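Just one protein chain is left out here, and the rest sit where they should.
Letters A, B, C and D name the chains as they come in the text, with residue numbers starting at 1 for each one.
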Amino acid sequence: MDALLHITTLHYLVLGAALFLLGVIGVLTRRNVVIVLMSIELILNAVNLNLIAFSRMWGGLHGQIFAIFVITDAAAEAAVGLGILIAFFRNKETVNIDEVNLLKW
Amino acid sequence: MPDPTSLSPLDLDTPDKTFLDANELIINMGPQHPATHGVLRVILRLDGEKVLGLECVIGYLHRGVEKIGENRTYAMFNPYVDRMDYVAAVSNGLGYCEAVEKLLAIEAPPRAQHVRVILTELNRLTSHQLWLGTHALDIGAITPLFYTFRDREEILKIFEKYCGARLTTHAFRIGGLQYETYSGFEREVKNFLAFFRPKIDEYEELLTTNRIWLERTRGIGKISAEDCIALGVTGPVLRASGVKWDLRKAQPYANYKNFDFEIPIGENGDTYDRYIVRMAEMRQSVRIIEQAVDALPEGPIMAKVPKVIKPPVGEVYHSIEAPKGELGYFIVSDGSTQPYRVRVRPPSFVNLQALDTMCRGQLVADVIAVIGTLDIVLGEVDR
Amino acid sequence: MTPVATPFFFYLLAATMLIGGILVITCKNAVHSALALIVTLLAQANIYLMLYAPFVAGVQIILYAGGIMVLFLFVIMLVNIDRAMKERQFNSQWWVGIIAATALGGLFIAVYTKGKSIFPERIPSIAEGENTQRVATLLYGQYMFAFEIASLLLLVAIIGAVVMAKKRI
Amino acid sequence: MHDLIQYVQSYLDPNVKVTPGAAGNMFWAFVYIMLVFLGLSVAVIAMNWLERKILAHMQVRLGPMRVGPHGLLQPIADALKLLLKEDLIPAGADSFVFWFAPFIVVLAAFCVFVVVPFGPQHAITDMNIGILFMLGVSSLSVLGVVMAGWASNSHYPLIGALRSSAQMVSYEIAMGLAVISAILMTSLNATGTGTLSMIGIVEAQKAQGEWFIFKFFPLGLIAFFIFAVAMVAETNRAPFDLAEAESELTAGFHTEYSGFRWSLFFLGEYTAMIAVSSIAVTLWLGGWLRPFPNLLNSPTWDTLFSYVPGATFLFLAAICFYNVARMPKHPYFRIQTMGLGAFGAALALIGLILFIPVVSVRVQDIFWFTAKVAGFQYLYIWYRGTFPRYRFDQLMHLGWKVLLPLGLGVLILTAGVGLLQIKS
Partner (left out) sequence: MPEETKPPSQSSPPGEVKPATEKPAATPATPAAKPAAPAKPAAPAPTPWDSPMIAKLKRSYGSGIEPLTYLGQHYMIVDRSLIPEILQVLRNEEQFDYCVDITAVHYPQREKQFDVIWVLYSFPRNERIRVKTLTKDGESLPSSIPLWAAANWLEREVYDMFGIKFDGHPDLKRILLPEGWKGYPLRKDYGILQQDNEWVQINLGIESGQ
């Protein structure tokens, strides 16, 4: 009980791992591109959670800096990913990732 | 085919087209829409927000005025014409009465002519005020509406005192006027003019140099003089494109030739120029009314008109400069008490045709500005 | 501000995050997924606050919830989701995905149970009031180069997104 | 029990100079939350009445006159009407999202006030990322707008939602740049470190003896101007009310809403207006500081300025009494006259209470802050009465091609000038 009530770094890590797994399942199983992209966001957030938990554990701030970089990266990823999605949708009128099976359109 | 909902090229119920469709988007505006000034339906073909073309669907207010005219006597039809362009009812009556008078080969006495000019020009003021208020409201400025309506009220009070009605006045009779002016008519009109002059400046203060107003109206809905003439567009829209043509000068009717006034014209034919032209027209109307009141002659107000109006067989086309453009009446008489055919040439109807030309390449929000600047009245378009 | 009632809030936020995450990957409607993701992100911002990382929490709210997710919602509304909703939601290799994820989860559990001992018991506390200043000092000092690269990345992403999404260039 | 009393009393001690949140005093934090909530609700009701009256007088009409003296009870009547109206959920709408969207807008608008400093100790709490929190939370209201527009399952709300979200996201950038240039100014002190805390920003202005709007003239003024334009766009108000352009999109994203849920949007909009005005006041207009802190800083002036709150209320009361005297003397108007008189008397009483030095010292910060925010609210109404509406592309043009470069320029110049000042 005490292990549950006394929140340590491990708790955050487990939470991050669970989130990461959810993201992985989403990426591997969903067909809707938008939801796949959102699952990737979940994965990135799980990573961020770990980084910040470790940063707290060691008392440094490098983890937070990395989290900020990851967020920047996520923004770039979302912008480009959604751009591709729009271009794809305009040509094929679908958001189904299974139909992205050609190297051209 | 007979299903009215299938009129449009787009079936609005099926959401198969999205905003990202690579080709074009067709959206429907109206007939119930706050910015279409009545029951006008516009089907827009859009590329994003850009208008590729549009089609007007009209007729929602069709009452068969021309058919009614064939089944009423000449005098009985007179009130009906007020209901076409209901914001400029006096102009409509003037055109109809003059057309029948021409058919009867009689002429209203000078005093009646003067009063007609006064009332018609006052009516032009009300029409332009209503236009200004609603046009500004369409573009998002809510305040001018209240200013114009405040001042319009003063004119409507004069109408009400003169003939008992404010909007659909039925002010004129074939051959002259039904009523002598009430005592103090001249004084009240003069007072109104003194009151109204600074009000035009007030309107202009609100809008003419307002940056947002300039951005919203300059270069919007441009139409060249050639296009105007080809499309039969008349009135302030034509004048804003730089054609100095006003029926009051070109083919004077009533006794407009006795008055001194100018025809304001624009240069670019855009929405801003039309605004400027109409504002200048209000000032000119004030000038005309002033001259007419000063020179109001004494005398009878009714020409010798037979009790039953039976014009000789023949046909006549008579047109006047209504606030919206050329308002023509084509009347065919077969010698009986009823017109054989009354044709109204409504300015709004013909001007509305130009909407497509004016809106191509503009944005959706501009369509609303352009509909406002055309100053259409659906009662007149659909008759 | 010292976090109060830490276990309670931790479990509340963790539960919110996990339920949100599950909804993200199971919802039929992409808009609902996006909303669930927003809930997850906001809960995570609160967890950052508990971890004495207020600046990252603020960035998380502004950038993720206010920026990226609006972009997502925007795109979902632009593309037609009606058809996608009627279709099958999971691909035919879904069981492979589940197995892979389970394996990964097993790996995590193994690592955490083994490596539990290396985590220090006492967590050193840092002055929260100076968090922003210290992040700034690091970001514009030690990580200057990385910062510049990140800004370049964003520029490339902007141009790339515009080029991708534009109809006619 | 005694501990509890002490716990409550501890914060009443005049020596306490921190916010209840910072002091860790849950009781007073809760009281403050309730006070802010109540105050905001009253402010929104008052805004509603004032907007109608001021707009009406700008447009040569009277505005509400029937319900209560000079329509004073009109907002309450309207609120009742809205509460009693049927809460429609259109067929085909996504009912949960539709139901939930207004709450997000309201929540986002209200949450901002957690860090708004009404005085050096009059704030719910003081976060050291205060301004970041404010911008972040207020940007969440976009989500509510988008959800409302999408869930209505109708064309006009969807277009309205897309427009307003694009607009809000775009103007957030210009807004952020303007905010950063103000934050840069806070670092012009001995240690060279600035602050993101709302209270810290005002304290910096106090320490530098200058409101940031006048700092590095005209840089502060330009930054303030950018923020003032962007905040109008943020709140979807005229002349940037494209999302609600009734001539184009009927009512924008809340076209399908009715009754209680619609009134939540209304509440959210007005609260957001007050919230962004509070940010502007805090960053540039010296927050709770009284006017002219550096020029007229003798104790005489302090006392003189401490009389202003009471005098203002007395002035308002005098207007009420003047109107009582002008009321028609017909028996029909008796209740109206009495109501107006009672309202005036209440105002006068508040005014008199504010003259008591003990009260005045504690409350004048709040008064100055509120007065400045009220000035912004008047500006909002004034804009609505005078400006036509921008077109969407013009709006985007203004946001991206005018305000954004201007904001960047101001930021760079502020940094440069600040650097020179530190060096010299």
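Going forward, a residue touches a chain if its C-beta (ideal position, glycine included) is under 8 Å from a C-beta of that chain, and two chains touch if they have at least 3 such contacts.
This structure is a prediction, so every number in the text was calculated from the model and none was measured.
*Asks:* Could you run through the displayed chains and say which ones the absent chain touches?
*Replies:* Hidden chain contacts in the full assembly come out as B.
*Asks:* Just one of B:R83, B:R173, B:R239 or B:R383 touches the chain that is missing; which is it?
*Replies:* B:R383
*Asks:* Among B:D85, B:D273, B:E326 or B:D366, exactly one should touch the missing chain; which is it?
*Replies:* Of the listed residues, the one touching the omitted chain is B:E326.
*Asks:* Just one of B:I27, B:L193, B:L214 or B:I229 touches the chain that is missing; which is it?
*Replies:* Checking each option in B:I27, B:L193, B:L214 or B:I229, the one touching the absent chain turns out to be B:I229.
*Asks:* Can you say which of B:Y86, B:F149, B:F185 or B:W245 touches the chain missing from this structure?
*Replies:* If we include the chain that is not displayed, B:W245 is the one touching it.
*Asks:* Which residue from B:N71, B:N191 or B:S224 sits in contact with the chain not drawn here?
*Replies:* Of all options in B:N71, B:N191 or B:S224, contact with the hidden chain holds for B:N71.
*Asks:* Considering the whole complex, not just the chains shown, which residues of chain B touch the missing one?
*Replies:* 1-4, 7, 58-59, 62, 64, 66-68, 70-73, 76, 102-105, 227, 229-233, 243, 245, 250-251, 306-308, 310-317, 319, 326, 328, 330, 332, 334-338, 340-341, 343, 345, 349-350, 352-353, 382-383
The rule is simple: only the chains that are shown with their structure count from here on.
*Asks:* On a CA-centroid basis, which chain has its centre farthest from chain C's?
*Replies:* Chain centre farthest from chain C's centre: B.
*Asks:* Most central chain by CA mean?
*Replies:* D
*Asks:* Which whole number of Å gives the spacing of the CA centres of chain A and chain C?
*Replies:* So the centre of chain A lies 6 Å away from the centre of chain C.
*Asks:* Counting in whole Å, what is the centre-to-centre distance of chain B and chain C, each centre being its mean C-alpha position?
*Replies:* Chain centres of chain B and chain C, defined by C-alpha means, are spaced 61 Å apart.
*Asks:* If a residue has to touch 2 or more other chains to count, which residues of chain D qualify?
*Replies:* Counting only residues that touch two or more other chains, chain D contributes 162.
*Asks:* Return the residues of chain C touching two or more other chains; collapse runs of consecutive numbers into ranges.
*Replies:* Only 55, 59, 67, 77-80, 131, 167 qualify.
*Asks:* Across the complex, what residues on chain A touch chain C?
*Replies:* For chain A paired with chain C, touching residues are 4-15, 17-32, 34-35, 37-39, 41-42, 45, 48-49, 52-53, 55-59, 61-62, 64-65, 67-69, 71-80, 82-87, 89-90, 93-98.
*Asks:* Give every residue of chain B touching chain D within the complex, in rising order.
*Replies:* By the definition above, chain B touches chain D via 19, 27, 34-35, 49, 136-143, 145-147, 150, 206-207, 210, 212-213, 215-216, 363-366, 368.
*Asks:* Under the stated contact criterion, what part of chain D meets chain C in this complex?
*Replies:* That would be residues 21-22, 24, 94, 97, 125, 127-129, 132-133, 135-137, 139-140, 142-143, 146-147, 149-150, 158, 161-162, 165-166, 169, 172, 193, 196 of chain D.
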